[in-house]
Each structure stands twice: as structure tokens, then as C-alpha cells.
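Omission of a single protein chain aside, the complex is shown with its protein chains in their original locations.
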Amino acid sequence: MNLEEKFQSKVDQEIKIEPKDWMPDAYRKTLIRQISQHAHSEIVGMLPEGNWITRAPSLRRKVGLIAKVQDEAGHGLYLYAAAETLGVERNTLFEQLHDGSAKYSSIFNYPTLSWADIGSIGWLVDGAAIMNQVPLCRCSFGPYARAMVRVCKEESFHQRQGFEILLALSKGTEAQKAMLQESVNRWWWPSMMMFGPSDADSPHTARSMKWKIKRFTNDELRQKFVDVCYEQAKVLNVTLPDPDIKWNEERGHFDYGEINWDEFWDVVKGNGPCNKQRIATRVKAHEEGAWVREAAMAYAEKQEQRKNKVA
Amino acid sequence: MTKLKYILQLADTALILGHRLSEWTGHGPILEQDMALTNIALDLVGQARSLYQHAAEVEGKGRTEDDLAYLRTTTDFLNPLIVEIPNGNFGDTIARQFFFDVYNHTFYTELQKSKDATLSAIAEKSLKEVKYHLRYSSDWMRRLGDGTEESHQKIQTAVDSIWMYTGELTTMNEVEKEMLSEGIGVNLESIKPIWTEKVKAVLAEATLTMPESTWMQSGGKDGKHTEHLGFILAEMQHLQRTHPGATW
Partner (left out) sequence: MKNWPLYEIFIRSKQGLHHKHVGSLHATDSTMAMENARDVYTRRQEGVSIWVVESKHITASNPDDSEELFDPAADKVYRHPTFYDLPDELKHM
């Protein structure tokens, strides 16, 4: 067996690949791209939700939201660390995010306009993310899989938090109910797009599945999502903004309407409502933090020198 | 009711500073520090909740923690000014936090002796958190003070400009005096020298100059605030104000 065959046979036997193991270049590149995109999504994802931290309508909601957004920072951190095991530095990944060469989940390029959006993000966006993330806990690359186990464990409160926010609105005043429906109307389709292009237009899917980086296709996951959301929407007494959703007895799944792929590609290309704002915010935080990072490093170096002098 | 005012003062202080720190979430200089600042924010909002709940009980009029946090106006708020000033740069936030933590650590240590059992219990629990806050902010004072030339200059500027808000922390108003006489409150006069000594020590380690005594701003603890508080509350309270009586 040559190296590549040995590698594939390990993957086939569900033996995890670890950073120092031999791996095909394309596998390494795919992972760096996917893990860093995932990490960027967590970090950029902090912004639309963080937008409501100072306006959370009760102290209980405030601590829940702060803790949740903080978790996203943690998830980003775990994921950057997983990418770093592949020989790429966190700063390099930041540069790619900041100069626009790296992508992140387009969903975070939509604005949060009402408090209900915090609920919708928890229910729909996190719900879709969980569909994607749970299979990643079994990803063939050890550090990614382990990071995802931690992420999924922490993530479990996020969706409940969001659903609870919406549930409260659904039992509230007419204005609150309207806020809920309006928000779901805006977030439904972008959430559906989170699974990525249709399988027919997803050229890398086959290879990623062979490498067990991916376990389900985009359309399979999207279908699962529609199937669970339908029932949950009933509990919230909201209408999903898709007149074509209906039960298909033959398939044993819900049918759903056509996704607006023009919008999807537009936002991916940078033309979403908040693309520029999100990146500008990240760049600002990074640049304004530069003197702090430098100072701490300089201090540590001075301390080290002093210690050595004494010794 | 003096005791209610006293508890509200403590609650408002924790809430407003926690609120300010939570503005950093997602904007910190590095992920690890983003999370650290957010942890402190969560501790403080948590302390505020315990205190508001206690205040609501003491008041006995059926108001909730949220009524107290979200439905009082700027002049009803009783926090010292230092916690409401804007975050500024990371150094400004650290300096504000450090001055406050030195005070808060000594304060909660003393408050454990309060005759009010709930306050004493809250103090005991909070002290564990505040010990860590103080360690965190002191470490960062040293790093920034003794880091690079740029950081030294920035943190010195922060120290100098925030200094005028530190006096209020250890100056007693009428409410605090009365609470002290009843064995519920803390003697801030006795805290003052401890505060000065600790601050002096850390500033020295951080190679920073302690500002000369100067005019000290005050009034927050009696409801006379900076212009900043109004904006904090406008933002914080807007949903509660827009939808009166709604449940969230």
C-alpha cells in the first residue's frame, strides 16, 4: 500500500487521523479551509447577537445572551486551535478573514433588527448549525472531531435559549407575536441556505465524504432541518414563510419550495446587507487590540529576562 | 427606606459595570481576553441580580429584579460615577476595573460582617469572584504599565483621567453612614487607606505614577450622574419601556 492508500484505509476503518500523521495535501488544505471557515463563522457570528446584549429585555435574558455569545468566542478559539495543529497560525487565518479571501457562514451577514431575531438565531440558525455540527464530531481528523465534541456539548443550551425567547413572545402581546412572525419570515430562508448549495452544485461533497470530513450531503441535512422545524413552528404558533411546505407521504419527508440561489451567491460574494460592516468590525477590534497584544508580550519577555538574570 | 437605597446602590453598581464590560463581548483585543472580560461581566450582572432580588424583597411591594433594573430612571440610579464612564480603549477599561476591583474586594470582605444575613451571604459568594477580578486587572495593569512605551503611555493616561472618579468609591454619603451605624453597611473610611496602599503598590510595580490628589467627582451615589448613564439606560431599558407590562 502506498501512503495515500494507507491513509484512506485508516479513514475507512474509522481510525482518526492525527496532526503528525501523513495525509494528502488536498486533505490538509480542505481541512484548513473548512475549519478556519467554521472558526470565522463563530467569531463573526458573535456580532449580530452581541448587537442585542446591551438591549436584552430582562436580566435573565441578558446573562443568557452574554454567556451564549461568549461561547461563540470559545468555539472560535477551539476551532482555530484545531486548524493550528495543521501548521497554520491563527494570525494568518485572521488575515485571510480580514482581507476577504476566507469565507464564513453567510447567515451572519444579515442584520438583527428586533429582539425576536435573537430567538430566531437560536432556533433556526443554531438549529441548522447543530445539524451540520453533530456529524462533525465523527470527522476523520482528530483535533477537529474533538473540538466539535466540546462545541456541541456547549451548543446544546443555545438552541433551547433561542426557542424559549420565541416561546415567550408567542405567549405575549400582539406586538410581541407580530415581532416573532416578522423575524421568522426574515430568518427562515437564509437558514435554509446555511446548508450550502444543492448537492448537484456542490463539487467537493463526494471527496469530503470519502475522507469522512463530511457525513451527509447538504440536501440531506437541509431535509432533516425542514422536517424538525415544521413541528417546532407549530409549538410557536408561527407560519414558516414557504407556501410549498407540505408532507410528502411517499418520501416520508416534507417538500419545500425553491431556494433563491441568486440571493445566496450574492451574499457569498460579499453583497449581503452586513458583509462590509461585519468585517470592518472584526478588523477594528484586531487593530485596536494590537498594542495590547504587543504590550503583554513585551512584559512577558522582560519578566523572563529578569528571571534569568536573577538565576 | 435607607436600607433599600443601600442595596439598590450596590445592585446598580454591579449592573452598570457588568453592562459596560459586556459591551466588549465580540470586540476584545484577542479571543482569550474577550472571554475573560465577558466572564467578569457575567459575574457582575449575576451579583446585581442577587442584590436586586434582595432589594425587591426588602421593599416588599411586589416589584421584581427587572422592575428595579429596567423601570427606574437615571436619577433613581445610585451607582458611583466610575462604573458608568465609557469603556474607552482596553487600557481605560482595565484602569477603571482595577480601581474598582481594589475597592470592591475590600468592600465585600467587610460586607461579610453585615448584620443583614442576605447581604453577608451575597458578599461571601461575590468575594470569590471579585478576588479573581482583582488578580486579573492587577496583572493587566502590570502588563500594560511595564509593557511597551505605547502601552505605558496609554495606561498612564487612563489612570490620570479616571483618577477623579475614584474618590467617590471610599467617600460615605448619608445612606452609607446610616447603614454603618446600624451594622449593615461597611465603613468606607476604613477602606480608604487600604485602597490607597494597594493601588500604590500595583501602580509602582506597573512603573506608573500615582496621580496627585485632585478634585474628586461625586454624586452618582445620590443620583447625580454623568451624561453617560442616560444613554446606558435608554439602550438597556428600551424594550421594557416600549412594551409596558410585556413578559420576555
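Order as written gives the chain letters A and B; numbering starts at 1 within each chain.
Note that a contact is a pair of C-beta atoms (placed from the backbone, for glycine too) under 8 Å apart; a residue touches a chain by one contact, two chains touch by 3 or more.
Please read these numbers as outputs of a predicted model, since none were measured by experiment.
Residue A:R150 is the one among A:R150, A:H204 or A:K224 that touches the chain not shown. Interface note for the absent chain: among A:E49, A:E84 or A:E155, the touching residue is A:E84. Interface note for the absent chain: among A:E4, A:E18, A:D201 or A:D255, the touching residue is A:E18.
One of B:W24, B:Y136, B:W163 or B:W248 touches the chain omitted from the figure, and that residue is B:Y136. Within chain B, the residues in touch with the undisplayed chain are 30, 32-33, 35-36, 39, 132, 135-136, 139, 143. Although one chain is not drawn, its touching partners on chain A can still be listed: residues 18, 20-22, 70, 74, 77-78, 81, 84, 89-91, 146-147, 150, 154, 290, 293-294, 296-297, 299-300, 303-304.
Rule of thumb we're sticking to: only the chains that are shown with their structure count from here on.
Taken together, the chain B residues at the contact with chain A in this complex read 15, 19, 22-23, 25-35, 38-39, 41-42, 45-46, 48-49, 52, 65-66, 69-70, 89-91, 142-144, 146-148, 150-151, 154, 232, 235-236, 238-240, 243, 245-248.
Interface residues of chain A facing chain B in the complex, by the touch rule stated above, are 43, 46-47, 50, 53-55, 57-63, 66-67, 69-70, 73-74, 76-77, 80, 115, 165, 168-169, 171-173, 175-176, 281, 284-285, 288-300, 302.
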